[in-house]
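Only one protein chain is missing; all other protein chains are in place.
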Amino acid sequence: ADQEISWIYCGDTMDAVHAKYIKQWEEKNPGWKVTPEVVGWAQCQDKATTLAAAGTPVAMAYVGSRTLKEFAQNDLIVPVPMTDEEKKSYYPNIVDTVTFDDNQWGVPIAFSTKALYWNKDLFKQAGLDPEKPPKTWAEEIEFAKAIKEKTGIAGYGLPAKTFDNTMHQFMHWVYTNNGKVIDGDKIVIDSPEVLAALQAYKDITPYSVEGATAYEQNEVRAIFLDGKVGMIQGGSGAAVRLKDTKVNWGVAPLPLGPSAKGEGTLLITDSLAIFKGSGVEEKATEFAKFITSPGPQGEYELQGAAGLTPLRPSPMVDEFVKKDPYWQPFIDGIAFGGPEPLFTDYKGFQNVIIAMVQSVVTGKAEPADALKKAAADLEEYK
Amino acid sequence: MSVQRSTIIFAWILLLPAVLYVTVIVAYPLVDTFILSFTDASLKKTTKWVGWANYDKIFNETFAEVIFRTFIWTFFSVSIKMIIGVFGATMLNAAVPGRALFRLLTMPPWIVPMAIGIFMWGWMYNGQFGMISGVLQNWGLIDGPIAFLARGETAFWATIVTDVWIGVPLVTLYMLAAMQAIPQDLYEAAWTDGAGRFYRFRRITLPLLVPSLITMSMLSLIATFNSFDIIWILTQGGPNGETTTMIIDTYRTAIGSKKYGEGAARAVLICIFLSIFCFAYFRVTSRLSSGEQK
Amino acid sequence: MSQPALINRYRWYELVAIYAGIFVFLAFILAPFVEGFLVSLKPLGLLFSSPYKFWPENGSFAAYRTMWDSVPGFARYIFNSFFISTIVTAIVLILVIPAAYAFARFKFRGSGALLGAFLAVNMFSGAVLLIPLFRLMRSFGVLNTYLAMIMPGVAFLIPSAIWLLRTYMMRIPRELDEAAFVDGASHFYTLRRVILPIAMPGITVVAITTFIGAYAQQFIYALTFNSKSEYMPLPVGLFAYFGRQEVIWNELMAASFVGIAPAVVVIFLLQRYLVSGLTAGAVKQ
Amino acid sequence: MGQLNLNTVQKFYGTFEVLKGIQLEVRNGEFVVFVGPSGCGKSTLLRMIAGLDETSSGDIVIDGKRVNDLPPVKRGIAMVFQSYALYPHMSVFENIAFPLRVENMPEEKLKAKVEHAARILHLDQRLQQKPGMLSGGQRQRVAIGRAIVREPKIFLFDEPLSNLDAALRADMRIELAKLHRQLRATMIYVTHDQVEAMTMADRIVVLNAGEIAQTGAPLELYHKPANIFVAGFIGNPKMNFLPVTCKGVSDAGVEVDYKGKTVVVPVRPHDGLVGRTLTLGVRPEHILLGAGDLLLTVTPTVIERLGAHTVAYAAISGEGENYCAMLPGTVAIRPEEQVLTGIRAADCHLFDEAGIALERRVELTDIDMGLLDPAGA
Partner (left out) sequence: MGQLNLNTVQKFYGTFEVLKGIQLEVRNGEFVVFVGPSGCGKSTLLRMIAGLDETSSGDIVIDGKRVNDLPPVKRGIAMVFQSYALYPHMSVFENIAFPLRVENMPEEKLKAKVEHAARILHLDQRLQQKPGMLSGGQRQRVAIGRAIVREPKIFLFDEPLSNLDAALRADMRIELAKLHRQLRATMIYVTHDQVEAMTMADRIVVLNAGEIAQTGAPLELYHKPANIFVAGFIGNPKMNFLPVTCKGVSDAGVEVDYKGKTVVVPVRPHDGLVGRTLTLGVRPEHILLGAGDLLLTVTPTVIERLGAHTVAYAAISGEGENYCAMLPGTVAIRPEEQVLTGIRAADCHLFDEAGIALERRVELTDIDMGLLDPAGA
């Protein structure tokens, strides 16, 4: 009968936009059928990996772009080269997130950046100018301190739980100070820029929510929504939720570190990876390109509540930002943003960064020592 | 001779389905795991034999720490389970109105999907919104919120408490059954001799529970040593790796980092440790049962 | 109402102590459920609010309604869990009853070692065996069927079931078998007509524990060996309440309570047999 | 110092009256045995005396003090359970020492006491063993040892010998009797074995369906049972009963007719007997061969030869009942061969229609002067 393209689709239900375009594509490609399997976020990536490792890969899976290098090196996925035209259609730096060995290994489908949210009421209570968000780390720390000391409420929400997002949050600081973790095959984390970020973590911890190592970003966001923290780093989703609360808030680009060259952020993308050995690689690639092409993708990512940042500039996006100006900082950060570092053992890398952050946040280690140790540990995973 | 032989054949016929089943489903993966532990199996399509390399690699400083932590964690969890189980069973064994209902009420942690139970505890431990921190604050016992999972020590105990919670119903039930199997006339005899309630508990109930306690501890030990979901969902082994036990470490290596070979070696080690426990257990029980009677 | 025997008559302070003990014990057991229940009553927006309030403001049972819409297949998940557990329990019983009888009654070379080997199965946790198991399920061609979840489930429930039932059967007087044997009954006839009916309380206990074990656990196999959402069991269904960015906590908790209700009913109906069945057999040496 | 009174003690289980107003006095130092068929309420009564069960109404008085509301230990009793109730995890020493440990007796004194008890009971060699390694008789002695060390005023025994085999039972009977003489404590002993009752008791209390059927010295019950129940229950083999018709009453006794044969039974008659159907009772050991006042020809069906004597069972034509005779060991009878048996009128018991015995004109003092006064024994 029909040939199938199996697709591990992360989430709780199939998005209506995707469902619509799958149908459209199937109509255009008779004899082909896309069979998505909806798997919860917590397990979808592991499931795709397990299937591939066991030798029965799916045709296509929704994966974090950070895993692409690992998959590619182990010969599990096929490259999905982009034409220059395609590359150009994206915001800058985004293609880098799926590039390794001068080849593209996935098609970006979801994208997120972060910005700084602040609680204007708390700023006022602390005697700060509620309309003036911090521009630099130094200000950020100072404001946090002021809030904590004046109001007794935490000034900053620092997520440091044993959770992938802890690494992400830290990478935002690295990229707002022009830092880098790995350069080609060289571990460069042991740099003054990264050390400054780690030192800033240490400095802001006392004014942060009690027990940073117990929270991940959604939990910190919940505290912000509850009005119990002055500032957080958050994605666009927070803004949507904030509209339903009594909190008087603002959003700004992430504050910059001393060595910053401009606004920065970590660029996190999720991609569609095409697995090797499914027998339908070509057609799957074709479908992946279709479903992420400007039309369907634009419709998908601009639904709002999902907290996605648009992948490509377009008039639609401009209109969107005009309507909801809080989108601006999320897009502004892209220019100086950096990709998630690609490692052969992505989880290994993540664990090292988390361990480093936690050891500093909990006061078990000094930033410099923690950084050295992390640099050494990372050698194994590059 | 023939009668004897036909009996043995029959015994094997009875055992065969279960043995076959377990062999096919479990023994094969077990052997596979064992073999895997001597290879560098990973996401790579090819694997090669690496001998003891995986085992060599395991034994470093952190791992010694992990082993030590696993033992401590297991020890506390199992002992607390037993203590609370015996306490609960004692309470539920008391002839007071309502005990049928109370017995029923001990079952839920056992029935609820483990993940859900753990989520509920996650809520309780939450510093900002959780019940424990909240109630303590409302009562004025603590000043500000306490995030129980934020610090190594508290997270360590928090995971133990949750593990205990999940294991307690079954332990309580078994202990209750064991208590009810103690002949009533022993208590009557002691009472006739003037022994009070607590004295009877200490000198009769407790000693007679010992065999059941040992069996239960053994089964509990195996489950606890391998207890994965609780730590994984609550802390993922953090913070600072201070709740990382062997099974967490194994999972992180095998499933997280896809180092199947190294993960398998860790799994084999767990099995070896547990086998030693079991062996000791059989030793202890056979000694006990030879000393006493019926 | 007959009064309790004199030896069990309590003084008022003893009664207070006992009820206090029971209260503390049950508080520990039930506190998370209280928390979970309160969460299920709170509107999502008010879930994360401090200071902590025990009684939810605007509490309502709305989540118990909306949960069915958020995860449309939820009833199906409950059914699947029930179905899978029933089949698993049946298979476990079929395999375990003869095996437990053999271990309880016949001494032959290697029987002790074999029993130990069964225990050893529990020493490897399922998570570690995931990939080899996956290959096995694939070679059986049962991926994406109920069988993919049933087969490993059965295997990991067999050992403890054998232990439990064996101890129970050891308490059935050996003369009953011998009498049947003398009368010319075959071993199998004896097992079916004599042992099975007498061991019924023990079998009930094993059935309950197996059912519970299969009902709520075994999450990981379902996830890995099955891709068809129409076959998924309850725990996977519960994870469907984890949205793209956000867990719908109130509905998740509501769904948990709804989801365990069938098992609670089973336990409620059978709990009499549970304690008495355990008393007659089980852990006692 | 060990004197017990039961005043109209009643016990209900739900609406079922297990004990129907028991009235009994036990003297200090007396050995009283409760006998009765299974389920008649012996254990219940004993447990109420011990304080293990509550009385529904009536008083239990020990040494003049009402003890209904006191726990066992305060009543000054010790109980030996039918199952012995030994603590399986404790050594014999610890089992015996248990009551003393409860009172926190100093180690030295405790040791002396336990060892003393062990010596009395010949358990010196076993003190370090666990009960599981002991034989039935030894276990029983441990249970008694545990009772002895407390030095109670009253010992209560609930069928302590029923688990033992015949030989051991005989031995233990003697040891218990010796113990009683040694300790001079009041002992109350429950059994459903009438041989035990006969051999050990100063006084037997026969219970039937929750009521006292008769109280008396063993031989009093044997020779002068108050009613058919006691007559049938005491004595082994059981007394034979024949339905007879009362022909007449005279100073010499009551003249009865059995199938046309008459005999005058020397009992004290009461009014209105003539013409009534009475029951004639005669013990198997009083049946003679070929002689007696009432002669019966029977065909033995089963003959048990015990060596010392021969027990023959015959079905009397007409009655379905067994007719049993205990004859000398060497008697020459065979199954299915008719024999002529005889009964002496003086050996007969006579019961009226209600089952109440007509008093026999036999002086117990003829048998043994001391027997009616156990205190003098």
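Letters A, B, C and D mark the chains in the order given here, with residues in each chain numbered from 1 onward.
Convention: a contact is a pair of C-beta atoms (placed from the backbone, for glycine too) under 8 Å apart; a residue touches a chain by one contact, two chains touch by 3 or more.
A quick note: this is a predicted structure, and the numbers were derived from the prediction, not measured.
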For the chain not shown, which residue from D:N7, D:N236 or D:T299 touches it across the whole complex?
D:N236
Decide which residue listed in D:A78, D:L273 or D:M326 touches the omitted chain of the complex.
D:M326
Touching the hidden chain in the complete assembly: which of D:V61, D:L183, D:L219 or D:I316 does that?
D:L219
Out of C:A20, C:A75 or C:A179, which touches the unshown chain?
C:A179
Absent chain, residues of chain D that touch it
38, 162, 165-167, 170, 173-174, 177-178, 192-195, 198-200, 218-219, 222-223, 234-238, 283, 285, 301-302, 304-309, 311, 313, 322, 326, 329-335, 366-371, 377
Residue-wise, where is chain C in contact with the chain that is not depicted?
173, 175-176, 178-185, 189, 193-194, 197-198, 200
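Definition applied: only the chains that are shown with their structure count from here on.
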By the touch criterion stated at the start, how many steps lie between chain A and chain D on the shortest route?
2
Average the CA atoms of each chain to get its centre, and name the chain whose centre is farthest from that of chain A.
D
Separation of mean Cα positions, chain C and chain B [Å, integer]:
16
Residues of chain A whose C-beta touches two or more other chains
50, 53, 222-223, 226, 228
Touching two or more other chains, which residues of chain B qualify?
128-129, 145, 188, 191, 255, 260
Tell me, which pairs of chains are in touch?
A-B, A-C, B-C, B-D, C-D
